[in-house]
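Of the protein chains in this complex, all but one are displayed in their positions.
Order of writing sets the chain letters: A, B and C. Residues in each chain are counted from 1.
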Amino acid sequence: MSLRFQRLLFILLTLVIILSAVLLILYNTRENVSYFYTPSEIDKSEIIINKIIRIGGFVENNSFNKISSSSFKFKITDEKTSILVTFKGILPDLFREGQGAVIEGAFVDKNIFNATNVFAKHDENYMPASIKEDLKDTGYWNKKYK
Amino acid sequence: MLIVKDLSVERINKKIFENINLSLTPGNITILKGKNGSGKTTLLKTMLNIIEPSAGSIFWKGKLLKRNFYDFYNHTTYIADTTSSLKKLTVKDNVNIWRKFFISNINDAQIEMALKTLKLDNYLNKKVATLSFGETKKLEFLRLIIENKKVWILDEPLSNLDEDSIELMKQTFEDHSSKEGSIIFSSHQNPGIYVTEEIEL
Amino acid sequence: MNFLNKIIFFYYREYKLNMSGAQDILTNIIFFFVSIFIFIFSIGPDKQTISIIGVGILWTLLLLSSTLSLRKFYQDDFENGNLIIMHLNGLSFGFIAILKTFSHFIFVQIPFLLSIPIACILLNIANDKLFYLFASFGIGSLILSCLGSISSSMNLMNQRNFLLGSVIIMIFSVPIIIFSVGIINMEESFNSLINILFGILLIVFAINPWASGLCLKLSLENN
Partner (left out) sequence: MKFLVNPSKFNEMADYIFKPVLILSIILFAIGLLFSFYLSPDDYQQGSSVRIMYVHVPSAWLALLTYAIMTLYSIMALAFRIPFGFIFNTAVAPIGAVFTLICIISGSLWGKPMWGTWWVWDARLTSVAILFIIYLIIIFMNLSFENRIVREKVVAIFVLVGSVNLPIVKFSVDWWNTLHQPATISKLSKPSIDPSMMTPLIIMTFAFIMIGIAIAILRIKTEIISRKSYLS
């Protein structure tokens, strides 16, 4: 075997290894490297009380309740299931019903999630405020939940 | 066997040496002479295919050395100007490691003989770090015997040696060249060793 | 057969070297444990907190202590010319890198792995997590050895700023730590996470001989 052939063989071997490794990683990372869980993922798995996790989804329409000036109650949903959340603190500007949000906190009960931090998540759509009104009037505006 | 043709090496566009021609044939002893910084070590490393030449080519057994260097390595012993023996270990351990690592066919009696002639037999269980500089140098030469190869490439083998040892080296060199071996070594002074070829850098 | 012998005696040599400097390895382990003590005292007596962040502490310290021994990775062999001798003995630079990586894994990382159970007792980590710890640390420390080989071969000629080598390892070990801490916290997704770690290992293992070999050759060429 000449040196050149050996070298070529090693290069091929390296590429095969790297390729298979990349496939292995991509195949397995789908679910695991999440910054947050969705409500239906939570629903499927067992709820551990007092374990700090993050949940991401949309604030359900007509679920937002102001208990006092700095304490709130709302539901986070992904259109399949929803989770009741309580929060004490200052909400970000973008937080409103129908808007994406990521909340950090822990379940205090099987059904109640106590949030310590609330982040608003905005989507990749950008459009002028005026146009959105027009779209809403014609019914063309149709927001997709993730 | 090894033919060096029009070899030049430059680094960061500074020429180190130019158009060196030499050949290592069985039985000859070549000396590389030159001042400090004239590129003796560089030339030796280039001949070992460690440094890439900027021009010229080296052939081993009629093939380009670049394509064939492992075969060349099988026939070559290189001794650098640094001490390659492991300082933390004893002389005996070092010798054992080398014998195993180079898969040497030298037997114990020959090693003992060599140690005796090099006057290292009293230090067998001492750590290399406690030896003097000249003694570690002599320990390096033990590799010539352990590896038992045809081509010897030696970088400054004679510096820091006393006269007895130089005399010993002289005999070893002549012995090796009479056994169809070839030697190239560098030196910055006149060693008083019989050489067949002299190259000035 | 000849080739196999060379590999065996490479490790014989590494074994002799490491055993004669066994105090270096022991110092590393002492560093590991002393740091654990310091963590415990700086956090306070709350056992609950310590057991939550224990795995993170273990990983951080493993990373730090294995970067401490980096200086030795190639530097000694580079300076006394043994790298050239090994190469002249028929081992290519890439292959030397692979052999050295395993040698680092065996003689530096394995002692850490063996001391993990004791560290677990100190850090109040539950016993049933030991298997997951060993699995993630086993793969993770091999990855660290590969990264160590790459970064220390890169920094052979770097006389001024040696800390750079540690920074290189640390920045590339961020994903490893994310996944291996994930293994311990989310036992239900053990399989997929261990596969990811294994994938990362394959990648660094495939890159290692090329990158380290090239750097070794470069450094020897220009030394």
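The working rule: contacts are C-beta pairs under 8 Å (C-beta built on N, C-alpha and C of every residue); 3 or more make two chains touch, one makes a residue touch a chain.
Keep in mind it's a predicted model, so treat the numbers as computed, not measured.
K.L.:
What shown chains come into contact with the chain that's not displayed?
P.N.:
A, B, C
K.L.:
Kindly state which of the options C:I8, C:A22, C:I38 or C:M157 is in contact with the chain not pictured.
P.N.:
C:M157
K.L.:
Kindly note down the residues of subunit B that lie in touch with the hidden chain.
P.N.:
11-14
K.L.:
Spell out, residue by residue, where the missing chain touches subunit A.
P.N.:
Within subunit A, the residues that touch the unshown chain are 26, 29-30, 33-38, 56, 90-95, 99, 102, 117-132.
K.L.:
Can you list where subunit C touches the absent chain?
P.N.:
150, 154, 157-161, 164, 167-168, 171-172, 174, 203, 207, 211, 214-215, 218-219, 222
Rule of thumb we're sticking to: only the chains that are shown with their structure count from here on.
K.L.:
Specify the contact topology among the chains shown, as one of line, ring, star, complete or other.
P.N.:
It is complete, because no pair of chains fails to touch.
K.L.:
How many angstrom lie between the CA centroids of subunit A and subunit B, rounded to a whole number?
P.N.:
Taking the average C-alpha coordinate of subunit A and of subunit B, the gap between them is 67 Å.
K.L.:
Determine the centre-to-centre distance between subunit B and subunit C, using the mean Cα coordinates as centres, and give it in whole Å.
P.N.:
36
K.L.:
What residues on subunit C touch subunit A, complex-wise?
P.N.:
94, 178-179, 182, 186, 188-189, 192-193, 195-196, 198-203, 205-207, 209-210
K.L.:
Give the list of subunit A residues in touch with subunit B in this complex.
P.N.:
The contact residues of subunit A facing subunit B are 2-4.
K.L.:
For the complex, which residues does subunit B have touching subunit A?
P.N.:
67-68, 70
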